[in-house]
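Note that one protein chain of the assembly has been removed; the remaining protein chains are unaltered in position.
Entry: chain A
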Amino acid sequence: MLRFLPGTLVLLVTLTLTWVLNTKQGDVPPVARLLSPYRGFWQNGEAPTDFPEQQTLHLPGLQQPVRVRFDNRRVPHIFAQNDHDLYYAQGYLTARDRLWQMEFMTRVAAGRISEVVGPRALEYDRFQRRMGLPYGAENSLRAMLKNDTTRLVLESYSAGVNAYISSLSPREYPFEYKLLDYAPEPWQPLKCALLLKLMAWDLSGRSDDLRLSNILSKYGPKVTQDLFPDYPFREDPIVPVGTPLDFKPLPVPATPPSFTAALSDKVPQREPDAELGSNNFAVAGSRSASGLPLLANDPHLQLNLPSIWYQVQLHAPGQNVYGVTIPGAPAVIIGFNEQVAWGVTNVGGDVLDWYQLKFRDNTKREYWHDGRWKPVRRVVERIVVRGLPDRLDTVLYTHHGPVVYDHDEKPFNPQTPTQHAMRWTAHEGADEVLAFVKLNHARNYQDYDRALRTYASPAQNFIFASNQNDIAIRPNGRYPLKWPEQGKFILDGTDARADWQGWIPMTQTPRVQNPARGFVSSANQHSAGPDYPYYIGWDYAPWDRGHRINQQLAKMRRATADTLRELQNDNLGINAQTMLPWMLDNTLGNRLAIIKNPAALLSPAEKDALAVLGRWDYHYTTDAVAATIFELWYQELMKRLWEDDFGKAATGLEMRYPSRDRTNRLLLEQAATSPWIDDRRTPLRENGNNLLTTSLQFAVDSLTRKFGPLGPKWGWANQKSTDINHLAQLPGFGHQDIVCAGSPGTVNATGPRNGPSWRMVVALGPQVKAYGIFPGGQSGNPASRYYDDMLESWRVGKLDELVFLRAADENHPRLQAAWRLEK
């Protein structure tokens, strides 16, 4: 039998090789299945013939024929004869372009990534579930399905997505399914709710309660109040100070006796992402060339491919709306129709609080609240892990919400304190979809007013303009009715008085309509001035963008859409303008310090850097060398100022630095006397000049090491290095080192990874005209040239005119295809 040995051996090798090439090995995809020209990625190519100019698609579930026109950016313009067909077609066409993205994002929200990639996502999945994202989504879904309109919208959209999914054979699955080796699953309305919760997490899931409690414990109430005030020194609030109230405020709950939370140092620090923010602004007819309002919006989010947004026009009896949608959620989120336009920016209100718990014993089955032991609800999460048995995870719930971490274990997200229950508005059920559907239909200010009443989370500054010459803005959402500073620190979970006591009525959220100044705007700053009767939060985005926008708007006369576009691309740094003159004066001016300490003499390179800075006009243009030096210098200055007092290494505690506003005030007004200037870790007594000089030396040294001697290589775009990555971080599927102007603190808030994810300008009128762009494209297929065809226009700050049709058979030079969808 020995003669069979060679053949058998070769056969074994063959079968092994076949198995290896056919199977996903860890993170390595099933190579042969991926590379097969019959079923693999080669089949995902997009030839011109794959997108016919005319075709009829037969889709089960449609009630009447639907017509779809596509323009040269591949934006679908959907003309349906009823609402069911409209949202069905929206679901179908969105899935056609973005199926993998929309499904993947719902898995991210639901904590179901381990099912796809295996155990390395397990901690991530646990975290999502312990934060209660799926719990919040289910609560919202219940609220949404109770409303007949929302139910119809969600169910029709889901049916449309499913019509597309069921039309696919594995050969036609989007590329990423082949790479990661899994298959799409049926869509459900729950997934739409999950996507909204993911947005809520991105935009309202940050909290500094633990850090502030530690600061309060270490430095006491006086220092805390001084360095972490509830209202900034320089501010330009969204609702201007002095705006009259059109309501009688409710009494707010009494402040209970002060509570000192236990110090907690179990968690390492991760700063909240200060770059996530947005701008919106509208000018009244009194300031526009047309005599009718103009409105602009640019939400700043992490920039990814496929793009976060998907453009669509939705036309059905009773509505004709255009704008951007979130793939996976029905209706237009930011957009316009023939009468009105609206947009959103994030509200930095404090809608997430932590309660320190007292359990009866280590079994954690009961907790003390309101004078008695109450039962802890236990929810078992089943996490499916690819290649391993399912993991079960028990999450404890008190009446506040989930106990995100119930053991002293290493948490996935460092800002989450241990042994605390979380209360968060995103856990409440609310019908946000209905708010958007109503906005899509809105014809006037009253419709806008009514639409916002069901919108809860994440709270947004809804800006509005109509062709009846109304402009308005509302930091709108469901805010807990709090005593001043409630939830700025960790709350006492045993005291019923520390619970949220109700809500600010939806008719009493901050608001302003047609202000005398002739414009409204927001850039994530404080919702209202100190004259607003309720406490919403204390920690908002720095005033820089908002202030610059208001300065520019106040100068506008006879504005056009292009004037607003220019403002969206404004690169002036207010912080540099505020601080750099002082920094230069005090670095050069303090001769005495240099005489005392000759080592502090500046090198030629540092003197050159100062000369460059002295000539700077504070604009963050792509080639601005001064912007690069200033940013690093200022950042290092902040660090040297606060690290010894609030840094973890120096103090052993999780704390945070005071805000930029408070820091600037200290430097500009109190530098000579403030005890915080001194570095406690050295025997010397440092002054402001020492900090400035050493920070400058650090900045110049590190830039010289990075780029060589001072020169054009130090240009701002080079230092900032904006990247747009594929959602799954796939090399080759994104764009790196994009040369674009702006910085997180300028109106054009383009940072290393975040930036304007959609820029829109709408000119209202008898015939509305609108312009828009996002850094990517309509298609989610990396084989398509529509994957990133808008990127270049975005990079240089241009906008496309948006094709807005009044009828399905209207002619427009940019229309390229006409499809028919029918049963």
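By our rule, contacts are C-beta pairs under 8 Å (C-beta built on N, C-alpha and C of every residue); 3 or more make two chains touch, one makes a residue touch a chain; residues count from 1.
Just so it is clear, contacts and distances are computed from a predicted model.
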{"item": "Protein name (UniProt record) of the chain left out of view, among \"Sulfate transport system permease protein CysT\", \"Deoxyribose-phosphate aldolase\", \"NADH-quinone oxidoreductase subunit H\" or \"Apolipoprotein N-acyltransferase\"", "value": "\"Apolipoprotein N-acyltransferase\""}
{"item": "Among A:Gly7, A:Pro712, A:Pro766 or A:Pro813, residue touching the chain not depicted", "value": "A:Gly7"}
{"item": "Selected residue (touches chain absent from view) among A:His58, A:Arg785 or A:Lys823", "value": "A:Arg785"}
{"item": "Which residue of A:Gly45, A:Pro484 or A:Gly708 touches the chain not shown here", "value": "A:Gly45"}
{"item": "Chain A residues touching the omitted chain (full complex)", "value": "3-4, 6-8, 10-11, 13-15, 17-18, 21-22, 31-48, 50, 175, 730-733, 781-785, 787"}
